[in-house]
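The complex appears here minus one protein chain, its other protein chains still in place.
Up next, chain A:
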Amino acid sequence: MLRATLRSFLAHKGRLLLSALAVVLSVAFVAGSLIFSDTVSRTFDRLFASASADVTVAPRQGLRSAVPTGVVPTLPASLARQVAEVDGVAAAHVDVAVRNATVVDSRNKPVGPTTGAPAVVSNWQVTGHSPVRLTSGRAPRGDGEALLDADTARHAHARIGDELTIRAQPGTFRVRIVGLATFTTTHPGTARVFLDTPTAQTRLLGSADRATSISVDAAEGVPRTELKRRIGRALGTGGHALTYDLKTADEQAKSAAESLGGFLGIVKYVMLGFAGIAVLVGIFLIVNTFAMLIAQRTRELGLLRALGADRRQVRRSVLMEAALLGLAGSTLGLAAGIGMAAGLLRLMSAFRVNLRTAELVVGWGTPVAAYAVGIGITLVAACLPARRAAAVSPMAALTDVETAGAERPLRGRAVAGALVGAAGAAALAGCAVVHRTATAVSLLGAGVVLTLVATVTAGPLLVRPLIRVLGGAFPALFGPIGRMSQRNALRNPRRTGATASALMVGLALVGGMSVAGASLARSVDHQIEKTLGADFVVQNRYFQPFPPEVTDRVRNTPGVGTVVRQRFAAVAVTLPDGRRVRTTAAGYDPQLDAVAHIDYVHGGTAAALADGRVAMDAGFAGKHGVRPGSVLPVEFESGRRARLTVGALTNQDMAEGFGIEGGVYFGIGTLEKYVPGTPDAALYVNAAPGTSPDRLRSQLTKALAPYPDAQVRDQADYKELVHDQIAVLLRLVYALLGLAIVIAVLGVVNTLALSVVERTREIGLLRAIGLTRRQLRRMIRLESVVIAVFGAVLGLALGLVWGVCAQRVLALRGIGLLTIPWSTIVTVVVGAAVVGVVAALLPALRASRMNVLAAIAHE
């Protein structure tokens, strides 16, 4: 039996090829993502481990903000002396490093990559843990000298002796490049500038006795954990109001890796998403292939049964074949995954992240996952066809059944599809009316899965009615060729349904996401239109707050009228219902009404921004028992606490979106009192009476020319910015779609190729009685198109329903406007037709090349 299985596997290897490709793709994405993230995290672990001091002392940061507040937490530099006296400390160094400075060359161009992260400016010190090495020139000495990292220098064409301008928080200063430093391990992708320590302290932190952290070298033989304990005791006994975070090198590396993990996590999840799509669509392909192969081999299987093979043996033989396919596909997929990871690492260097890594890290988990996924999906997918094969009766050997299963009743599917579909529809309806977000999201998820299962199950039932409609114009348009292709598509509804399902899944996801994305964009647009009253918004490219110089320049620009500053602060608000909510609050200048239209439920801007007052979203307030006049304890990121009185309640559509809960804001004076020196995050600017916005814009752009990171946006630009951010999401979705389509195309090719083989005699007959090759190709192409469009229509219909329901759920978070992107939908349908044409290329060519006589004589 095993020999028969092997023979059969080898005999059908051509037909299994496309299924194998689906396995290869899924496995490649799984393996590629694992290898990539393993390699990157190993590389960065090494970097962080080598770059971390034995013990690091940093200011404690209890509260973190979802948007950058621009506040640089510091500690007194004198702490270094105190730490140095602790027993077991060999040396304690003062560290200064900031990410809020813009470094530009003499032509006001940023030296770092504008697509990446902002530059890091820090102090230069030679310790055993420095990730960089001075490779040319000399170390910076005193004010006005700096080192630049060599990679950045090369990209920015900067040389020793060139001047750079650094626009830091305390003010702008100029430096001359006196040397270049090269990363010994990995270039993290940001521009690095080094100053000597006193310069860094005064120029970057505004004070010669502050530091961002202290790094401590251990004396010979003192364990790091022991040292950390001793330092902790020494600092803790002083009764400091401020507390510090102490980390050993390992802990420091770990927390650095965790902050990087966010980015790596995204890359990993994106790739796993691709793998998921590949697996999902691949399963359809494999099920379909095996079902067709078994249908074709019905007589052969019947013969095996007649000769005495029992059902179990037949089933096992099919599963064995699947396992072989999975094994082969996984092996190839693993290899492809390694290639994919290598390619991704290459791509990273395009973003100037230079991973100096010689070898890819392939952990033991990678091959395990690869083979588990590859063999797992093929076996799961082959289960159903295997059962069907086992059910073949010995009589099948004797009768002339052309395609088993074609005419089997679909009643079972109808019942199952209807039941699951009803459950899914109920869940979707539920999610649209439920008011609790968490419940709505889980109902939506359940609804999506159930309706997908229902559609896949009932797909073959929909083939007849839908294709009658879709292909209805074919006979009129293409004559008998059209008629034959439409009927061919209707010939085996199971097969057509399963083939179209692969396309359907991908397009349903895309349909849903594009509706959600379009609704999001539209709602945000509406929100911007409704609330943004300013002529212009000045903001940093990276949404980093900017130095006061920018504000001054804007204020002094001719033609500027009202300027309202916006600052952010990380706060924790203790609410009357006992909950402590960590969120980001905003501070505004009192003239807020001139630049924003705020819908107050209680009070007004004056009451909201007055000293010691706070405003928040009325819905949020209601949920937590906050009333006008309530006094709320508020903790700021500086560690200072305040009691603020609720002065106003507002009606905000998106109060809970984007990680900012509650829509909390207060006067800029209040913010300055508790978090002094917070930089401005945005400026809302109105033109003075008599100045046209166009004129003001050119004036502002001119005034801000030395600050290339500061951008002037009007309402339209602002919308575009939001659209761009949504577009990034959608682009990802379209990339997923692309992959799903590639696999779905393989499925259509597969089905057509097998159909062509099955219909060899019919094709021979048609050719004999006068069908030209071109007509034959057109016939197959049209069949392919109608299958693809069927899948697209089914998928988009499902996706639209999902999208509408998703929007209902998003409406709970303020995405109140439903938009259906019809142009996208039409494009997708047209695209599906093109996909059909492409998928038919090879099968059609093969059919048209058939020898007429051989085809007629084909058994």
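Methods note: a residue touches a chain if its C-beta (ideal position, glycine included) is under 8 Å from a C-beta of that chain, and two chains touch if they have at least 3 such contacts; residues count from 1.
To be clear about the criterion, contacts and distances are computed from a predicted model.
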Inquiry  = So one subunit is absent here. Using its UniProt record, which name fits best from "ABC transporter ATP-binding protein", "Acetolactate synthase small subunit", "Cytochrome c550" or "Transketolase"?
reply    = "ABC transporter ATP-binding protein"
Query = Who touches the missing chain here, A:Met395, A:Val631 or A:Ala768?
reply = A:Ala768
Query = Per the definition of touch given earlier, which of A:Asn488, A:Ser501 or A:Gln544 contacts the omitted chain?
reply = A:Asn488
Task = List the residues of chain A that touch the chain left out of this view.
result = 479-481, 483-484, 487-488, 490-491, 761-762, 765-775, 852-853, 856
